[in-house]
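Here you go, one structure.
Missing here is one protein chain; the remaining ones are kept as they sit in the complex.
Going by the order they are written in, the chains are A, B and C; count residues from 1 in each one.
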Amino acid sequence: MTFFRPFLKRLGGMAITLVAMSILIFLLVELMPGDAAQRVLGQSATPQAVAALRESMGLNDPVWVRYGRWASGMLRGDLGTSLYMRGVPIASIFWRKVGNSLVLAMLALLFYVPLSIVFGVLAGVKAGKLTDSIISFFGLATMALPEFVSGIILMTVFAVKLAWFPITSVIPIGESVWNNLDILILPALSITFVMFGYVSRMQRSSMISVMNSDYIRSAVLKGMPMRKVIFRHALKNALLPTITIIGMNMGWLFGGLIVVETLFGFPGLGSLTMSAVKTQDTPLIEVCALFITAVFVVSTAITDLLYGFLNPRIRYPGGS
Amino acid sequence: MTSKPLLDIHNLNVVYETPSGSIVAIRDLSLELRANEAMGIIGESGCGKSTLSYAILDYLPPNARRSGSIMFNGDDLLLKTEKEMQNYRGDRIAMVYQNPYSALNPSLTIGEQLDEVTRVHRGFPRTQAREESIKALKDLSLGEAEGIVRRYPHQVSGGIQQRICIAMALLCQPDIMILDEPTTALDVTTEASILDIIGELKERHRMSLIYISHDIGVVNKISDRIAVMYRGEVVELGPQEELFDHPRHPYTRALINCMPRAGVKKETTRLNTIPGYVTRRSADERGCPFASRCEKRNAVCEEIYGLREIESGHLAACDRAYADDVSEKKAAIPLVPKAKSPAGAGATGGWSGTKDSSAAADAGGFGTVGPDTATTPLIRLEKVYKYYRNRKRTVRALDGIDAKIEKHDVLGVVGESGCGKSTMGHLVAGLLAPTKGNIYFEGKDISATWQRRSGDTIRDIQLVFQNPGRSLNPSFSVEQILDRPIKKMLKIRSRRERRAMVIDLLKKVDLGEEYLSRPSTRLSGGEKQRIAVARAFVTSPRLIVCDEPTSALDVSVQASVLNLLGELQEQSHTSYLFISHDLNVVNYISDHILVMYLGRVCEYGLRDEVVNPPYHPYTEALLSSAPDVNPSHKQKPIRLEGAPPDPSARIVGCPFAGRCHKKIDDLCDTTPPPLKRLSETHYIFCHLSEDHLKGSAHL
Amino acid sequence: MRRVWYIAKRNPLIFPALIIILFWLLAAVVGPSRMAFSYTAMDMDHQMTAPGMGGHFMGTDSLGRDIWSRIVFGSRSILTIALLTSLFSSLAGVVLGFTAGYFGGRIDALFLRAMDIMMAVPPLVLSMVVLGVLGNSNILTLTLIVSIAYTPATARVARGALLSCKNIEYVDAARLRGESHLYIMFREILPNTIGPIIVEVTARFAYSIMMVASLGFLGVGLQPPTPDWGMMVIENKTIIKAAPWAVLYPSLAIASLVIAISLFSDFLSKVVIRDQ
Partner (left out) sequence: MKKKLYLLLAAGLVLLLALSGCSKSTRASQSKTIRIAEQVPNLITPGVWDGQAFSLDSSIYEYLVDIDTEGKLVPALATSWETTDGKVWTIKLREGVKFHDGSDFDSEDVKFTIMRTQDPTVGHLKAQDFSVVDSVDTPDKHTVVINLKEVRPTFIYQMTDYNMAILSSSYDYAKFGETKPMGTGPFKLDKLTPKESAKLVRNKNYWDKGYPLADELLIYFVPDIDASVEMLEAGKVDIVPQVTPLIRQRLEKAEGFKVVSPYQEQRFISMAADRKPFDDNRVRLALKYAMDPEILAKACQGTLNTDIFYNETPIMNSLAQYRPLPSRGHDIEKAKSLLAQAGYPKGLSVELYYASDHPYSPALAQTVKELAEPAGFDIQLKGYPRDVYLSQYWMNAPLSITGWGGRIDPSVLLNLAFTSKGPWNESHIKDQEVDQIITKILKEVDDSARQQLYDRLQEVFYERGTLINVQVPYLVAMKDTLEDYRQPITMLPQLKYAHFKDVK
């Protein structure tokens, strides 16, 4: 039971956040200027048509009734129907795009997590030396570049000049992203660029602070060889904050996906969100925003649990 | 000089390159350590003690440069590569240092951390390494060693952590063990038992020790020879007894004399102080490092100096080491004995030469409170409870205590960390409110926090904090720090008037006008605490709660602050609630002493009643654990077993029962100890009879 | 000062960074009035002209507008928005974070929960959705929304900075002389947390530029023909082969400014936060 308590507590917290966020998103989007029915039918629609549509869409109900209907639909897995494409259930588009984005995000993770950890550790161990300066500057520069700038650079070099990868990330009809992994590389690299800087800098500073800690001194003065000091004593502790950062930034990653997917025309959640915003497809905006929120909340929770699991001080609460 | 030195440090220099130039951390230091010898190194913080130990093991920051030689068994450690040094570290030379909690890796089990020492140095396979580790733990009388190896460091108490560190250092049977303040972070009772173990192990393993501490008493207990370091140099070196009985270097003398000791009391003695403070030393500075603070300096000090042998094996670095004009130890200045009574005649008291207090009274500074003969105590705590609750447990910081502070009186509160003494101070000061029970200030109930106290009460009770570095806002200047309370609490509008008061306050704490504009960050620890004391006196409070006011300070500074506090109390007739873990300090300054354990009172009485038998078994243990400068007091200490119980557990009987060396089996566990009044002013909570308590004289 | 110089010498990149920042500040303040071309002027004889031709230092775009003028003028809006955004969000963050951290307890728990909720949506997504739904943006809405999106992050930094000081004894000392909460928060604590807060403001400044540029890129930023750097990139992406300068120079402008400010912020944190 005690083992599950933090888990349950987290779950409760997650639920509260999600509910609050869903209310916020719903209100934000629904209470914005403009009438959904009017939007569907266009400016030239007759008032009768608009009224009829309002009624059939349930827009005449009070806002909490609409929220309740929407939220209970979400809970049942019914994402509603698109406003822009009348009659198209959002679920039929949504999950496929989410899947694509997840594949992209995972690939990006696969790129930047090991890279940034290795270089971060290297910079941390060599703090103050040339290696560190180079890695740090590179990290800062890549972090500072907006995704679309680094994306355009990558696109120009690898797609336009070298033609190693496709410029646009379109999945041929009838195929899934798995048959077309080549379209993932450049978008994933663009994300890697930004996240590399962020994570490697974190890793560097946590490595430095760990290397300055008393227990590293203990290890050195115990006569441990440097390799052992770094990999056995330092890394395990220095990875903890990095893991937190990586988990906490899953949300950011999805924010970055919007830009990257738009740039490369990748059929994922990001470009879906973008087109939902551009077409003011409110139900779709709501679903996308809610999902991104959920990704953030869930990944934060997982990070927390993982952190607890990896950190003995939390895993085995103190004896004294 | 009987045996060949095991470690021979010759002309060692350590220099740091910093943005503001080169700083000398160690200069021309030479030391020999013989086999099975315990070398104590004492000195205030910043004297290069730790740098020395890290220099031996080649663990210095990248901007440090070493020169000279460190010969170990005929090899010069300065010439070893990093890889070669790995074979010495942990194997031939092991080290234990201050904070055991942070010295152990939080993410590895204790076993893993122990095992790797023998695995790396001895090439032991896993199982054998584990056996060795368990054996080493058992060596340190850690009973349940098999269980401990599977735990993580945070799951055991501080005392056990330090034992683990020592066990780790012992795994390879090193030739030399360097101990850098190994007990400073521990309670006195734990400290005493660790010191015992170290002494015992040294004999058993025939090791040499280098024991580094700022605490003369501790070094005194453990060392065969003692080196006194000051600003990177050894200024005096000699056999332990010789050095203490006949200190030669003025610094050694000053250091010994500024320690409060048993029998040194504020009424009779003023503590010796050393003017100034330890400063950094630049590369081009010459002469005696202590010269600038030495009262006896002369022109020669700045030119000729160096260790010279005075008697066989006793060296001192002072050309005046033979001089008779330097008084020997116990040179504390005696005071004119003075009747100690709350109704002491007149407020002009204080020692000769102190300022006239009437001026201060005019300026609203000190001493406005006249003598008062009323019998109601200034502060009375009635069945005060303070619980800290969180979701998991309730910590009983104070578990129903009664106490009182008389007018114009100093109540010293002692006890180990976690006994609730600070909580009590904060309750009285109004930072906290009691969970249950009442606090009366001259009969008026003030059991609330500052938010609900009247302005008068706030003015009347002030607090001096432990760490002056933290109690003064680093972004304010001295004047701002003192000006604000005058403006806020005394409501004085005129700037000029306030400034005059600030200057006057500074004068009271022996600081000049030049401090006015100085930022608080650019003060030394002692100066900071003086400012903090001055601030507490702004409103001429009736009571000042002193929460460990000297424990963050070096001994020389501690002495001057204690003097100051004593002096000001004498002048102003303010009462103190003086909280400290250091019995010697409490003993020096207090009129009454309250001994606490686990949120409850053990013993209360006049100072002399408490520190002399009959006393509570816990007081007895505390007294016997307290390290004393006087080497002749090599008493057989009482060693407490185990750790204090969990403060969240509900204890039915005597809270001390579990560790008491005089426990009466069932009775103590099940029945709360009754109050035993030993005299009109002295009472004890204990089941033991008065005779039994009396018979326990160890001192 | 000596310390600053010492750190600067060990981080020589700060010098080019400062020069770049000064350059753009100068460009924003006096630049537009000194341009040979207006940022909207269409030189129809020089459509998509290469840099240097027809007096167009950085060439022109498809409408014959001078890229250099547009970039210089664009520095004005992006710097204004970023500056206001970092100031607003820091101000709001300090007030919120300080209040929550100072009073603690339920207020703090509520605050943390609220911040959790706010931070659950990435700032870019939040701004994009709001701006997208609002439909049209100008400097004011952009500043406001980006500020709001960034406030939780700065509030957390401010709260953390406050918490690091809150339990230091000088705060207790102030309480014990009956100081008001406001005095304690802003007079006692704020000066001691100003270091990390200034670092946060500068870092936020860099983030704001990235955000505004990204929003412009996504087409929910400023309206044309206001020369928004991010928008210039996407606007001219079509002609990346015919007139690469039209994409390259705005990208370089963004990159140089953001990297320079990041370097500056990095440097500042080394100066302000005294470790290592």
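Observations on the structure shown:
Heads up, the rule we're going with is that a residue touches a chain if its C-beta (ideal position, glycine included) is under 8 Å from a C-beta of that chain, and two chains touch if they have at least 3 such contacts.
Since we're looking at a predicted model, the values are computed, not measured.
In the entire assembly, the chain absent from the figure touches the shown chains A, C. Check A:Ala20, A:Ile171, A:Met248 or A:Val298 against the missing chain and you find that the one touching it is A:Ile171.
Of the candidate positions C:Pro32, C:Gly160 or C:Pro225, contact with the hidden chain is made by C:Pro225. Considering the whole complex, the residue from A:Leu115, A:Ile153 or A:Ile243 that touches the absent chain is A:Leu115.
The chain not displayed touches chain C at residues 40-42, 44, 47, 62-64, 135-136, 219, 223-225, 235, 237-239, 241-242. Within the complete assembly, residues 34, 38-46, 48-50, 52-53, 82, 84-88, 92-93, 96-97, 110-111, 114-115, 117-118, 164-168, 170-174, 181-182, 184-185, 227, 230-232, 235-236, 262, 264-265, 267, 271-272, 275, 278-280 of chain A touch the chain that is not shown.
The rule we apply is simple: only the chains that are shown with their structure count from here on.
Across the two candidate interfaces, A-C and B-C, the one carrying more C-beta contacts is A-C.
Chain A and chain B have CA centres that are 52 Å apart.
If each chain is reduced to the centroid of its CA atoms, chain B and chain C end up 50 Å from each other.
The touching residues of chain C, counted against chain A in their complex, run 13, 113, 116-117, 119-125, 128-130, 132-135, 206, 210, 213-214, 217-220, 230, 233-234, 237, 240-241, 244, 247, 251, 254-255, 258-259, 261-263, 266, 276. Within the complex formed with chain C, the chain A residues making contact are 13, 16-17, 20-21, 24-25, 28-29, 32-34, 127, 137, 140-141, 143-149, 152-153, 156, 160, 208, 251-252, 254-256, 258-259, 262-263, 273-274, 277-278, 280, 282, 285, 289, 292-293, 296-297, 300. Taken in their complex, chain C has these residues touching chain B: 2-3, 6, 168-170, 172-179, 188, 191-192.
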